[in-house]
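For chain A:
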Amino acid sequence: MQPVSPRVGLFVTCLVDLMRPSVGFAAVKLLERAGCRVEVPVGQVCCGQPAYNAGDRAGAAAIARDIVRAFEGFDYVVAPSGSCAGMIKLHYAALLGEDSEYGPRAAALAGRTFELTQFLVDVRGQAGMGGHWPAKATYHDSCSCLRELRVKDQPRRLLAGVEGLTLLELPEAEACCGFGGAFAVKYPQISDHIVAAKTAAIASTGAELLLAADLGCLLNIAGKLRRDGRAIEVRHVAEVLAGMSDSPAIGEGTD
Partner candidate 1 sequence: MTGARETMLAEIRRALGRESSGPAATAVASRLAAHPAGPVPARARGTRVELLDRFGLMVEASAASIAKIASPTEVPRAVAAFLARHNLPAALRLAPDPALTSLPWAGTPTLSISSGPARPDDVVALTPAFAGVAETGTLVMVSDPATPTLLNFLPDTHIVLMRGHQVVGSFEEVLARLRDRYGEGTLPRTVGFITGPSRSGDIEQILQMGAHGPRRLHVLLLDDEAPQA
Partner candidate 2 sequence: MEATCHRFGAASARALADEQLQQALRHLRGNFVVRRAQAAARLPEFDSLRDAARAIKDEALEHLDLYLERFAAKVEESGGIVHWCSDAAEARAVILDICRGLGARTVTKGKSMVSEEIGLNDHLAAHGIEPIETDLGEYIIQLRGETPSHLIAPAIHVTRAQVADAFRAAHTDLDPARSLDEPATLLAEARDRLRQRFLAADVGITGANFLVAETGSTVIVTNEGNGDLTQTLPKAHIVLAGIEKVVPTLEDVATILRVLARSATGQEMSVYTTLSTGPRRAGDRDGPAAFHVVLLDNGRVRMLGSEFREALRCIRCGACLNGCPVYQAIGGHAYGWVYGGPIGAVLSPAFLGLAAAPDLPQASSLCGRCEDVCPVRIPLPRLLRRWREVAFAARIGAGRSRVVTRAWVWLARRPRLYRLLTGLAARLLGFAGRREGAFRFLPFASGWTATRDFPAPEGRTFHSRWQQRERP
């Protein structure tokens, strides 16, 4: 039985915090619109995935315990990121499974943690968030949303409720964008090759706006679109759902 006005801890994510706070504010707006009370616990920095994927299991576990503590007591934990939500939901159990104290707490946290669009649709039952954003858009499914969380339908359903927005399906929408966190920096040429295929697919749709639920993907794709001189706007799906058109798009300056 859901609380009428659940207390939600916002997992900001390090990328949103550093690079694009607008996404965080959009998430807050959407959660409040969906009837939640939002708090932002100060004990959070990172979900631990960079350490986890780098093979630093002990480091990742230490961060995981910090997060378990920081988010104790909330009805739900919501992140505007499939990658971070996936880390908490799927991988904390593997990291802290042997820990008799934190293991059960991590399992409990996993059960209450969601990616934003997943939360709005599956938990809060939102059919749409309203809004108005006339544009031809296309949507990239991040690997973590798709394969870790099985989130594909939810963002599309919410976008269908945005007045004036036409959603064009992206060819090979399920293909990786080549970000992969440290991968993009450690193997930049291979990463670039992969994102080039993604941006070519995006351009082929004729869309003027590219959306996704993960900021890592968006930074990568926006960086490539800009370098190739393609005038396609890149935003996080939360920004469009929350109607936050004031801030410049990702990679767009004030010029």
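Keep in mind how these were chosen: all candidates are chains of the complex that A comes from, given by their letters.
FYI, a contact is a pair of C-beta atoms (placed from the backbone, for glycine too) under 8 Å apart; a residue touches a chain by one contact, two chains touch by 3 or more; residues count from 1.
From a predicted model like this one, the values you see are computed outputs, not experimental measurements.
The candidate touching chain A in this complex, chosen from 1 or 2, is 2. Across the interface of their complex, candidate 2 is touched by residues 12, 14, 16-22, 24-25, 28, 40, 42-46, 48, 50-57, 59-60, 62-63, 66, 143, 146-148, 172, 174-176, 178-195, 197, 219-220, 222-224, 226-227, 244, 246-248, 250-255 of chain A.
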